[in-house]
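Have a look at this one.
Omission of a single protein chain aside, the complex is shown with its protein chains in their original locations.
Note that the chains take the letters A, B and C in the order they are written out, and that residue 1 is the start of every chain.
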């Protein structure tokens, strides 16, 4: 059994890690921290875990518990994992950060978008971006994994095959995406109240969202040169689920794009290219690590890619467990075979 | 008082017409038809109307009741209004069709998209497209008004100023829109069940939606030449509300687009250009005839227009009442001054 | 025009008062206070009010603005209205408190349930409980009205006829009620987040809810002697709406209870006894001041009363406007004739 620790266990990515790891056949969660809930049984905070664990929240400043782990997941706000990283890595603990501290290789860009000085810039070059469909081999050996954001996961998986194939007109990328509200975390903010968020749809951060440079970094690498996009995130009244609608102009309209995508993801355990003409529904991947992709060409030279994931699973904690499996040499799907909760 | 009739009063656009017209100070609803509910009191079907009306559903084949009206609204499935139109117009009754029978001027295009032979093509040229922000003067005198679809209302209002000004790169228009579920009507279909539609988001008809030629017709007229777009409709779990996210490349990036939109809609009673940087929320126009528009330029030469309407009001029955006011010479906002139900 | 002030205009009862009063033909809102939003235009906080008002939030400590009003509504947390009441009444301003400060005549009971010393116990005896169906004549002349709570409104209206008639076995009253989440107000609390409250139902405060003594006070008065009940409040994932399910054992099972209720509420403009066998739906009164009641006798000697209201209207701000109309000698339904927003 691999000893696992979780920093910041009271938010949605933390509780989702618990849901996945407490039933993982090769993981044993031995430490979970929370500043606010230190000393409280985890199952008292999450009655859904009654009978599944006797864990008690420990103080994050007590580094002993975490230091005894083989792998630590950080499910904290941005900027926190980076303060834990040096000490943990020094002791040989491998770290998977579900927040954004190590996602951007350009530290100046990171500091501009995240509005703070980077706590340990010296580790950034060492971090592996945890999108297994791109960096699988490097993840296996990584000691520090930067788990991708939810939007970047969906948008990159949708754009990658056509960009890697050099078929996208670079100035025409548009990503309009809708997220469930759990993407905003468990903080008590008025706009996230049921009475504010139910029965409504709105875009946010249209002039600039932190996930845009992360997406651009990934797409640029795939294109072999700088690439940018228009990225419009929205929230709709659902708890879990993310739907990305990607459009671009094709440089050639005589190719079989459906076959291109099927080929690109043929061996991927968690990316499922739906039959031509399909419209994926976010609920069909709810609670699972699966990404559904469907392709349409409403005009001959325009491609529309529809992508769905569960923002808390493939968009966060599930992908982190996928990375964990890779890092530990386990089958990549271990503990991630849930069937979506339908209806 | 103007005598008003409603054909097809049991769906959502029909009941919304009742909500608006039963309190309209210059309208008297004297006839409402329903094949399935003939003889039943309207308030027995809609308990929300108890105490507001004693109307009883009459048989649509009894043309007497409708013939005695000054204005008739048709809130039926596509293809029905066109079977009533000739007789009603002959008797001098003016007709507002909330469905699609008279929206497309090109009859061949209509017949391809709607999959039927047009029941009275001879009246199509005579019909006025009921978007007051474009055709106000013609609507005043119209005897037959084709009330716009919900998506075409939102998408055209959002694109028009920049297209009329000749600033849009014509091959770059993308409209990604999210509708509340009432847009699908009151028919009993499995995908519209609460258990299927709640907690999910999906796109539909991406390869071709009937509203695309309607939008293209309007935008082409504004551009003075043929114009097409990528149009991706989605449904999200809310009853009412429509959010359109429009993107395009600007031919010039040195102009004040915010001022352009404010100027274009300065005198419009129902189009409200929000302050720069705003993100409209569909609930803020719920139950009202108002359209909120906000503008963003995430890249210097890219424009993102956010548009919100209530799909049943400005996107259907409210706009029909606005057209009714114009046709009757009433103040355009009469009976349409409701404040949105918040929260 | 009657000059109206609102203390605490940023919560849900405050914004609902604005929705109702800004369109009220005899009211002019001249002052609205908010400590946190002083100086901010009301329409900047509530985009739904753009175009409907130019009001600006003023500081609640500036008593001048409120002192110039004829009637002031207090839409603040419990304990605040009572600090404003003495000064306002002294200046001849009439006060309607939507919170609980003056609802309980027994000050010791109030202090126990509300956990504070009553700020002005000397005014309590003077306050009139604002349930027009019981205290209409006293409300007309009141200078201080204690607007009932949402649960007490629904539960009392449902129980009153059978209790006034002496037909209820006093030890058998059970009220199980479900509220929409707006009843909890606009405070940012984790359990009210969309992700916590959606897709779930739960009871709360089963061992004791502040509305129980308020209900007991009203029912005891109707019974002519002390009466208590089991009261179980629940929340379900809807914004607005309250459904109370009342059960009791009848002392006689040979009477026409349907007729009894219809007779009791025959002249009430806002209480509508539905036909025998009906099941009211909260959405059918959404946004309105109407109370729907339906009666069932599943066993010969057991009565089940189903009651629906909109918790923010008849359960709060709408009833306050109804009281305002009575106090000012206006028709009781003035400004309260909205039709429910369906669907």
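In this text, a residue touches a chain if its C-beta (ideal position, glycine included) is under 8 Å from a C-beta of that chain, and two chains touch if they have at least 3 such contacts.
Just so it is clear, the structure is predicted and the values come from calculations on it, not from any experiment.
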{"item": "Contacts of the hidden chain among displayed chains", "value": "A, B, C"}
{"item": "Option touching the unshown chain, where C:30, C:105 or C:247 are the choices", "value": "C:247"}
{"item": "Hidden partner chain, touching residue among A:239, A:293, A:307 or A:327", "value": "A:239"}
{"item": "Which of C:83, C:172 or C:253 contacts the chain that the document leaves out", "value": "C:172"}
{"item": "Footprint left on chain A by the chain that the document does not show", "value": "12, 15, 18-19, 22-23, 46-52, 182, 186, 198-199, 239-240, 272, 274, 278, 280-281, 283-288, 290, 292, 337-343"}
{"item": "Sites on chain C contacted by the missing partner chain, in the whole complex", "value": "171-172, 174, 176, 178, 195-196, 198-204, 206-208, 212, 228, 230-232, 234, 236-241, 243, 245, 247, 249, 277, 279-283, 286, 296-299, 302, 304, 306, 308, 343"}
{"item": "Residues of chain B (touch criterion as defined above) contacting the omitted chain", "value": "12, 181-182, 186, 188-190, 192-199, 237-239"}
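Note that in this section only the chains that are shown with their structure count from here on.
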{"item": "Interface sides of chain A and chain B: same vs different residues, half threshold", "value": "same"}
{"item": "Inter-centroid spacing, chain C versus chain A (mean Cα positions, whole Å)", "value": "45"}
{"item": "Approximate Å spacing (C-alpha centroids) for the pair chain B, chain C", "value": "37"}
{"item": "Touching two or more other chains - residues of chain B", "value": "198-199, 239-240, 280-281, 283, 286, 343"}
